[in-house]
Structures are given as structure tokens and as C-alpha cells.
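Note that one protein chain of the assembly has been removed; the remaining protein chains are unaltered in position.
First chain written, first letter: the chains are A, B and C, and each begins at residue 1.
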Amino acid sequence: MNFDYSEEQQLLAASIRRLVEKQYDFETRKAIVASDTGVSAAVWRSLADLGMLALPLPSDAGGFDGGAVDLMSAMEAFGEALLVEPYLATVALAAQMIQRGGTAEQRQAWLPRVGTGDARLAFAHAERGARYNLAHVATRAARDGAGYVIDGRKSVALHAAGANALVVTARTSGAATDRDGLSAFIVASGTPGVKLEPYRTLDQMRAADIALNGVRVGADALLGATDQALPLVEEVVDFATALICAEAVGAIHYACDATLEYLKTRKQFGAPIGSFQALQHRMVDLVISGEQARSMASLACASVDSEKDPRKRMRMVSAAKVRIADACRHVAQESVQLHGGMGMTEEMKISHTFRRLTVIAQQFGDADYHLERFAALS
Amino acid sequence: MNFDYSEEQQLLAASIRRLVEKQYDFETRKAIVASDTGVSAAVWRSLADLGMLALPLPSDAGGFDGGAVDLMSAMEAFGEALLVEPYLATVALAAQMIQRGGTAEQRQAWLPRVGTGDARLAFAHAERGARYNLAHVATRAARDGAGYVIDGRKSVALHAAGANALVVTARTSGAATDRDGLSAFIVASGTPGVKLEPYRTLDQMRAADIALNGVRVGADALLGATDQALPLVEEVVDFATALICAEAVGAIHYACDATLEYLKTRKQFGAPIGSFQALQHRMVDLVISGEQARSMASLACASVDSEKDPRKRMRMVSAAKVRIADACRHVAQESVQLHGGMGMTEEMKISHTFRRLTVIAQQFGDADYHLERFAALS
Amino acid sequence: MDLDYSADDLAFRDQVSAWLREHLPADLRGKVTHYRRLTRDDLLRWHRILADKGWIAPAWPSEWGGTGWSAVRRYIFEEACGYAGAPPLVPFGLMMCAPVLLKFGTDAQKQRFLPRIYRGEDFWCQGYSEPGSGSDLASLSTRAERRGEHYIVNGQKTWTTLAHFADWIFCLVRSDRGAERKQDGISFLLIDMKTPGITVRPLALMDGGREVNEVFFDDVAVPVENRVHDEGKGWTVAKYLLGHERMNTARIGTSQRELESLKALTAKEQKDGRPLLDDPRFRDRLSRVEIELMALSITNLRFLDRLRAGTAPGAEVSMLKITGTEIQQALTELMMQAVGPDAQPLARVGSDDADAYVAALSPRYCNYRKTSIYAGSNEIQRNIIAKMALGL
Partner (left out) sequence: MDLDYSADDLAFRDQVSAWLREHLPADLRGKVTHYRRLTRDDLLRWHRILADKGWIAPAWPSEWGGTGWSAVRRYIFEEACGYAGAPPLVPFGLMMCAPVLLKFGTDAQKQRFLPRIYRGEDFWCQGYSEPGSGSDLASLSTRAERRGEHYIVNGQKTWTTLAHFADWIFCLVRSDRGAERKQDGISFLLIDMKTPGITVRPLALMDGGREVNEVFFDDVAVPVENRVHDEGKGWTVAKYLLGHERMNTARIGTSQRELESLKALTAKEQKDGRPLLDDPRFRDRLSRVEIELMALSITNLRFLDRLRAGTAPGAEVSMLKITGTEIQQALTELMMQAVGPDAQPLARVGSDDADAYVAALSPRYCNYRKTSIYAGSNEIQRNIIAKMALGL
């Protein structure tokens, strides 16, 4: 039993923290959010230099074979700094699809460039009307000679606009919600028929709806076996879920620190408001939520790294996501409330943390969805 | 719009309060609870003298045609005093079954004696395994010449031991959970084959399981139409539910007063504990729960009196019971917590109020049951 | 006991509802029900429609245009407007400045300001909160120094709702820094927003909307005749206004409309091929809010009924505010959760009305966190109840 981060993990975390301190202070972040792309090429380059992009990649692709646990402390730092870069889309989702499902050629074609920061990817899976049901895909891929032609619409594809290629899921057989019949494809950006409709999201990131009209791809675009992509999608989404759980822990940590600091410095009725017992007890409950969330984030990351049985893995990840979602809502709402009016203003970081926590609470499934999955797997 | 009690209602409430002050102080109640029967003949007599037993009965049976609203303030007084007398069993349940379902002969045979306090009744409907499903009755009544022979087991029949007669429900057709096929019978106590297994309940009342083995009753025992008793049972149970909602309001009122008083008098760290803001805010939340519960109790009582559409009536009663159940749990748990260790002791009335509130929260259906019924009727 | 309105009041409610159906402009209603921003003109347009009808200031004395309605009818009217989706009435002139003038103002002040407020010719805002004085209002530090026939005002107000729309602002200022009790030495001034030295800086909120501001005063000269009540009596005026709370702080009508929208939304939203509304997990959360709202609407009527006994509302208003805002926040949260992943996009390309509505839900959830903070935070409201009603 050991809850310390390894030396490598601590070194990485330390360098990430230095990076965000130097290149990601609140004002810089505002400028990045306001920019056209909504992301920072310089920060992406630095993340590459620190090995953050290559860390979870396999060594044969220039990576370090890192797992979710190795990324935890870095994800926490991202959460504290409210990083809006396409890390989740590129490294945690699309690259993982290729790494876990792709051929040697596909891995070599993309993963080394992801690790060096020269290629970005996005994951075009979710569709409107699916809610959180990963099996719900209506987009179809029809045989077309040696290749396929893809038609359909994807929704809220994170950071799709900046990506060199999309990992797209589509039905090669079956009906919209069948577990079988799902396949995945690598679609280079700019492929004719791919139309992006980008927008900003509540947590100040970028995403896009994607129209796929007669998109022709070759046989080499197929990722993994036809009709069998769902388990791969579930595995990758669980991995990404574990990472945002760790990110949430960092955001919660910031929210608790900022709120505690505010309670100590804000004076009303001639005393720091932190001297009022009602607020003290609520602050304590925030800290308890934070500790419980941290424990479950560790469980989620350890499970996606080590748990071989998919049902057990999904059960653990769902348990974690339920607790994290509850903690996100509790901490976000209370920390803004305890900040009073100022907590709602754009100029206070806490209001931005509130928005990211609000999104994480629902991302990859809200508490209801994961309670249902948890019970079904128990 | 007028939320005042009418003059009659206020006079009744006042006399009930005088009665419980004189005859139902906490020590007297303890003695009644400890007695063999667990009820007080003297108090029953006084309730009769005050017209409390006759109030909801029809005038042709010596009653005053009172409704749930007329009984509200009296039920509140019962709740404050934690009355353990068989009022619910006799007046709110069994007598209502006879009044609403019985023939002129049956009404004349029983209701006047109920009003004068000379007869007590009990309602033998619930069965083990039914949970809160009123349609779930496995007890059977088979044709036997002109009459019926009843076989089965009833569970938690309130105050059955002291009753002169039982109103028993049984299946004359259909399967255990069918809505049709239920009939009701008046079974005089001591009828051969009726075996009572009495016990105490958590809220210090008396109830019994009842074994019915080849119980023969005449055709005149049938209450209402064969196979059609369920709507009558639902109507009567809604009436009783509305009354315990009002009783809960009284018990909540006592719990809030007692807790507030304790907060003002109990000193720790050189100050009344009521000066600590965390406890102040929790006390406020108790009062808010109490006000919301009072509103819903009024709605329930008004609905059972005036709402002709059974579905609307049931929907209103379920809404009220959900809020009352939540308030019962909240107020019971918090008032004991704020009393500290003393709140758990037998010698403090609050621990008895805790138990009654705990039972009311589940009696005639817990919050889950009524949430389900509320949604189904919306 | 009778839980419902009298036949006369029910007829009055029907009359109001019918009039609203006819005269509430569809475009304004659409903006309200679809959470689109209301412009200054939108607000004034609705104000003038009501003014023309004679219903803009029901609570005022009849000689100034009041309707003479009972408290119950005023409540019925306000809830009916909320339920119908009418734009909110900006309270600063009609319900705050006016009552103050009626109680403490000189005849000249009344003559000068009340008719313009009635007709919506002046847009008012409220200068109370300061960076250092939120809940603890009496600690405010904006100074007003007497120089001949003027006060010279210096300082800053913040969280000033709609100051960027306003022609006038009423302010609490410290006119005597020597006063022993901080409550003393405060005066109540009416200030023309066009006076030199006033700067309004928007305070952007996290939903991206602009509704509150910082207002800076730099040697702003305010004629002495714009002071209401005596110098140093500002706190008396402020306290009067607090005691003047209305009984519709719960905003029942609005929440009832929102509840219906939520039901319509979740009847359409599919989860695993069935309406989300039929999902027991979601439905139970919705039902509990619906039931809490049913209870609060009755509680609100009960409290209103107490006014017949002539008791001024006190802790009751705080209770209505706490529970009412908790319900409003629960509804906005359920709406955001109802649309699932579609709560993330802020604005979809070429999005239709339905998309725009969905995209407005999560910003609205963010925006509605304010309801438990503004108008006396729910913590302050609990303090008030603990002291006033419980004697703690």
C-alpha cells in the first residue's frame, strides 16, 4: 500500500506545475480562450517537450507506456489551472483508440507524431439523441469497393477543429443502439464530405458538430475489427473518464483553497466570514467531499490501468464518476455561494472553475447514468 | 381563501388541548403505554364526551358529518401529545369503511356505538409481503351457503386487540395482487377461527397479526359490493393518511419547539448552544420543513374532503405524504441530534416523538411509494 | 379553512390572465420563455403597456396611480404575470424608490419623480452594495461631503443591477464619518446618472450576460434637494424598505411555468427509447421539486392570509425567499441535466429556436446561482429568521 506518487510522477507533476505557473496564469488563459483557435500552440509544444503527450503512448511509438495513474498528478495540475488545450481529445481519446485498436501501420502513422506534438486528433463518436449511451450510433459506413463511405452526424466532438485526423465511429451493421455492428475509422481532416460546425462550450473549450456526407475512406482507415468497436470505445472512454476524475480533483482542490482563503480574508460585521460557524461547517463538508473524490479518482485510474475484467473496470469507473459528479456539483455550487456575488463574476477564477466542474459532472455520463451502470454491473 | 380554523374547529381543538393537558401529560402517557392494554379507557370516554369520536360520523348515526379538515387541529394536538389511543384504527379506518361502504343496517349497528365510545373497531387489511400495495391481499373468502368462510393472515392490524369487531378484507376472486376481486367483511371479535397475535410497535402503540382459519360469517357481514372493495379501501386509507399528515404536523411542531427551547437553555463553552450559527441555520431549516409540511397536510385534508376524482385525490395525498415523510425524517433526526445524548433517552419526550415521526414517515406508504404513485397519476 | 381564492379573486385572476393573453406581446414572451436577453427597450415597452392599462404600480396610493387592490390581488397579479412569461418589472423605481419617496419624500420630490417612474420615463437603479460592504451593508464607505447646496460624492458601488440602463440611481452614502454607530451618518441620495464624475463599468457574469455593474463616483455633485429624509437618516430609509418586502419573493408563478417547460422538455428528450420524464431516477428528482413548489404555493398563501390580521410580513418573507430560490435553482439544474451532452455547446451553428433554447439552459443554470446570493443571501435570510422569528 502506497499512495505517494512515484519519483517520475512527482517530477512530471512538478514540471507541469512550473509550466502552468509560467505559461498558464489566469490572464494568459483568458487570452487563449479569447483567441480564434481557443488553444495555445506554445503550450502544446511545451507539453510535448515535457513528454506529457508521449507519456501514455507505447514505447514502440516513442512513448513511455504510461497509464492513468502516471497521469493523475498532471491531470490534477490541469484541473487547478483549468487547461483548455486538446489533451483529452488527442491523447486520452483518439490516440488511445489508435493505440489500443490500430494496426502497427496505423500506430506508426499517427502515435509518434502525437507524442511530438506534430499531430492532433479528435474523437467523433457521440451523436445527438444518444445521451450517454455509447452504443447509440446511427452514422453508417457502407462498403465501397475496398473501402467505405460514411454518412451521418456527430455531436460535441471535442477540439475537432484543430485536429489533423478524426477517429470516427460508424455502423457497419445493426440498428442504432445495437452493441454489435459498430466500427471505427481514421479520417484525415479535409477528407471530402467532412464538414465541421465548431462552437464554444460552457467550460470555455472548443468542440464541433460534424456532418459526414458520403465520406470515402480506404480499407486502411478501418480501426480494429468491423462490427466490434464498442468494447474498444468503452475501454477508451473509461480511460478518459478516469483522467477527468483526476482533473476534477485538481479543480476541486483549487475551489476549496480559494474558498478557504476567501473565508479568511473577506470581512463582514467586523470579522472574517470564516469565523461564522455555519460557514465553517460547510467549508469542512467541502474538504470532506474533496478527500472522498480524490480517493475515487485514484480508484478509477488504478482500475483502468490494471483491471482486466471489463465489467469490473466499468463498475469501478462508474462508482468513481458518481462520487466525482456529486463532489463537482457540491463543491462548485458551495464555493460560488460562499464567495457571494464576486464568485459569479468572469473576473474571478472560481466562476471558471465552477463551469469546468459543472461540465465534468456530466461529461461521459452524469451521476444517474453511472448509478444505473454501477447497479447493472453489481 | 382562509387558513383559519372555523370557530367549531377552534373550540374542539381547545377542548382537546385541555384534555391532553389534564389527562395526557408525559408521565400519564408513560403509564398508559406501560399498561396491559396500552390504551386508556378514561381518555377514550373523554374523547367521546368531547364528540371527537362522533365528529366524522354521519348525522344519521349521531355524528356531525365532520371531514378531515374539521379533525386537523385535533390531530395536531394528538401529535403533540403523542396520543397512543386507537383513534386511527377505530374512527379513521374501520368506521370509515362501514360508513362509506356499509348498508344502513351495518351503519346503524356500529357507528352510533363508535360515536359514544361503546364500540371499538380495527382494520385488518395489510398482509406480509404486500409492502404498501393496497391491492395485495391473499386472504380468501369463499362462498359458504349464504355466507362466507375466510382464511388467511393479516399483519400489523392497529389496535386489533381492543376491538369489538374487525373490518377484514379478503379475496372473493382473482389473484393476490389483482385490483378486482377484493371484498370487505365485518367480523365480530371472538368469531371462531380468529386468532390475534398482539405486540407493541416502535411508536409504542399496539397492533397484532391475525390468523383467520375457517372464519364463518353470514351474508350480512359483507361490506359493500363483492369484488369491488379496493376503491373503498383506497378512499379510506387516503382519509387516514391525511389525518396522520396532520398528526405529523403536531409532532413536528412539538419537536421544533422543544429543540428551540433546548438551544436556548443548554449552555456549552459559556454560551447557549443556540448562539452557534451552524445550529441556528439548522434550526431554521427545521422550521421551514415544518411550515412546508403544514401546507401539505392542509392540502391532503382538503383533498380527501372535497376532491371527487379519485386519481386527483390520490395524487394530492401522495404529494402530501412525500413531503410529510421527508419532513418527519428531517425533523426527527435533527431534533434528536441537536438535543445530543439526552435526546436519545427514554426520559425525554423528544425520543418518543422521534419514534412516532419515524413510523409516520412509512405508515400507509413511504416517500418512495408515494413518489411512484404521484408520478403514475401525473 | 379554504385553500383557494375567493370566487371574486378567482374571477379577478381570470380577468388578469385573459388580459395578459391578449396584451403580452408574443416576442417579449418568447424572449422570456426562451431565456433570451431583454433589452432596455423590451423592459420599458412592457412597463408602458402596463402603465397605459393602469396596472404598473398596484401598491401605490390611488392618487398616484395605485389600483387599490388587496394584498391578495397584488399577489395574484404578480404571479399571473410571472406564469404568463411577462418580462420582469424592474423594481428599483416602482417598488423601491417610489415607496421611499411616498414615505419620506417632500411634495416636490414626489411631484418630480413619481409620475416619471409611473410612465417609465426614468430608469432607476440601486446604489447599495460596495466592494467592502455586501451582507454588512451598514459598513458602506462611499462618502458624501456637504459643500453649500451640494453633496460631493466619492466612492464606489458594485453589483449594481442594470446601472448601464439607468437614468437615476438612489444611493446610500456616508455623510458623517464621525458618527458613533456605523448605522448613523448614512444618508439617502437620488443621483442623476448623467452627472459628471460617474463611471459605469460592466461586471461580466459567468453566463456571459451583462446585468450588473460597478459604479464609480469621482467628485459627483448632488443637489441637496435630492436627499430623501434628513441627513444621517439613510439607514432609517433603508430599514423601511426592508420592512416593505412584498409577498411574491418566492416567484411561484414563474417556477410553475418553468416546471411545465421542464416537463415538456423531458417528455421530448429520449433516454434509451423512452421519454426521460418516465425515467424513475430523473422523475423522482423532478417530482420532489414539483411537490416542494406545491407546498410553497400554499405556504405563500398562508403567509398572505396572515396579513389579514394586519401583521407585517417578517421572517415569512425570508422563508419564501430561501425556499423559492432553492426551487428556482433546482429547476434550472434539472433542465441542464435533462439535455445531457447538449448542455455543453454554448451556441450551435445555424441553430434553430429549439437549439437556441437548449443552448441557453446551462448558462441559465450558472446565472441562477445568483438567486441565493442577491436580495439578501440565503445565509442572511437564515440569520434573520433565527433572530426575528426564533429569538436565537
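The criterion applied here is as follows: a contact is a pair of C-beta atoms (placed from the backbone, for glycine too) under 8 Å apart; a residue touches a chain by one contact, two chains touch by 3 or more.
Source: prediction; values computed, not measured.
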Practice item. Out of B:126, B:141, B:244 or B:287, point to the residue that touches the absent chain in the complete complex. Key: B:126
Revision key, fill the gap. Chain C positions in touch with the non-displayed chain are 280-281, 284
**Study point:** For chain B, residues in touch with the removed chain
**Key:** 126, 128-133, 155-156, 177, 197-203, 207, 209, 267-270, 278-279, 329, 333, 336-337, 340-341, 343-347, 351-352, 354-355, 358-359, 362-363, 366, 368, 371-372
**Study point:** Chain not shown, touching residues in chain A
**Key:** 1-6, 9, 69, 72, 260, 263-264, 274-275, 277, 280-281, 283-285, 287-288, 291-296, 298-299, 302, 319, 322-323, 326, 371-372, 374-375, 378
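Throughout what follows, only the chains that are shown with their structure count from here on.
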Review point. Of the chains shown, whose Cα mean is nearest the mean of all protein Cα atoms?
Key: C
Check your understanding: In whole angstrom, what separates the CA-based centres of chain A and chain C?
Key -> 39
Check your understanding: Once you find the CA centre of chain A and the CA centre of chain B, what distance in Å lies between them?
Key -> 54
Check your understanding: Which residue numbers or ranges of chain A touch two or more of the other chains?
Key -> 278-279
Review point. Got the chain C residues that touch at least 2 other chains?
Key: 379, 382
